[in-house]
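To start, the structure under review is shown below, and the notes come after it.
A single protein chain has been omitted from the complex, and every remaining protein chain is retained in its original position.
By letter and in written order, the chains are A and B; residue numbering begins at 1 in each of them.
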Amino acid sequence: MRLFIALLALIAVQLTGPVAAQSGMPPAPYAYTQLEDPALEAEATALMHTLRCLKCQSQSIADSDAPMAGDMRHQVRSRLLAGESADEVRDWLTQRYGDYVSYEPTVSSTTWPLFAIPLLLLALVGLVLLRRLGKRGSHADGAA
Amino acid sequence: MRLLYLIPLALFLFFAGVAGYQLTKPKQTAIPSQMVEQALPEFELPPALDGMPGASRADFVGGKPKLLNIWASWCVPCIAEAPHLERLKEEGVEIIGIAVRDRPEAVSGFLSRYGNPYTRIGADDISELMLAVGASGVPETYVIDAEGNIRYQHIGDIRENHVDLLLEKLEEAG
């Protein structure tokens, strides 16, 4: 609740700590530099929005000034540039950090309920609607 | 009472149970590396300061198991763990350091003030190795066996009580 109360605090802590401490080390080449090829850059941006900044509370690496997020952006861009696919880059990171690093859960032994429950929900919704709305015949003002 | 009307209550009780259980244990903040029990990735980092060699994967292969210590001169907990690294060195452990996003002058300043337990220090200016081994912050310390495999990950600064634990892990890896 209270979206952004005392709250934004935490990112900023991440933001300042390192930035202040690391007195002027230049960021990785592709941390703040876009790829020349617009299509590849679009792919990188899309991917970066779905990767979690590990030093932040709950932000993607595309939304963070944390130096480590910058270094991860560099990895994403340079790997795409080297010809890897977006999925390969994501896999490379999940091999190291587990599912936590990706905001895009995939079906696995730990995440299957995330996919099973919506399907169940879909069936349930269908059932509820069928029961409430399906029976055209019973619409006469049934005894309340 | 229809069973249907109990469903919301059941769902809520399930949530309350989980949430209550979660409140009793400390919030887990560390992100464990999935690279433990896997080969240390190939890397080659230049020296972090003049007068000391840089670090590469080859430096870990052969001999005794070694420690890989990821640190930085700008990192405050690294100051706290310096004496304990020193003790590990005295115990005969070879520690290879990786300085993350650091400048040579800052590195040598840190070493002269807090001691130099390292045999080699590689400069990781863009968190290349850090990301490759699945480290999510500084400091972190890894036990690497003689075949170049990652055997153990220690997240955060090394406290006094961790020294023996690390020695044990090095023993196991030998």
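Convention: a contact is a pair of C-beta atoms (placed from the backbone, for glycine too) under 8 Å apart; a residue touches a chain by one contact, two chains touch by 3 or more.
Throughout what follows, contacts and distances are computed from a predicted model.
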item	value
Choices "Peptide/nickel transport system substrate-binding protein", "Sarcosine oxidase subunit delta", "ABC transporter permease" or "Cytochrome C biogenesis protein CcmF" - which one is the UniProt name of the chain not shown	"Cytochrome C biogenesis protein CcmF"
Neighbouring shown chains of the undisplayed chain, as defined at the top	A, B
Chain B, residues in touch with the chain not shown (by the definition above)	1-2, 5-6, 8-9, 12-13, 15-16, 18-24, 27-28, 31
For chain A, residues in touch with the removed chain	1-13, 15-16, 19-20, 24, 26-27, 32-34, 45, 49-50, 52, 56-60, 62-65, 98-105, 110-111, 113-114, 117-118, 121-122, 125, 128-129, 132-134, 136, 138-142, 144
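The rule is short, and it goes like this: only the chains that are shown with their structure count from here on.
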item	value
Separation of chain A from chain B, taking each centre as the mean of its C-alpha atoms, in whole Å	25
Residues of chain B defined as touching chain A within the complex	31-35, 72, 74-76, 101-103, 106, 125-128, 130-134, 136-137
Partner chain B, residues of chain A touching it in the complex	18, 21-23, 25, 28-29, 31, 54-55, 67-68, 71-72, 74-75, 93-98, 100-101
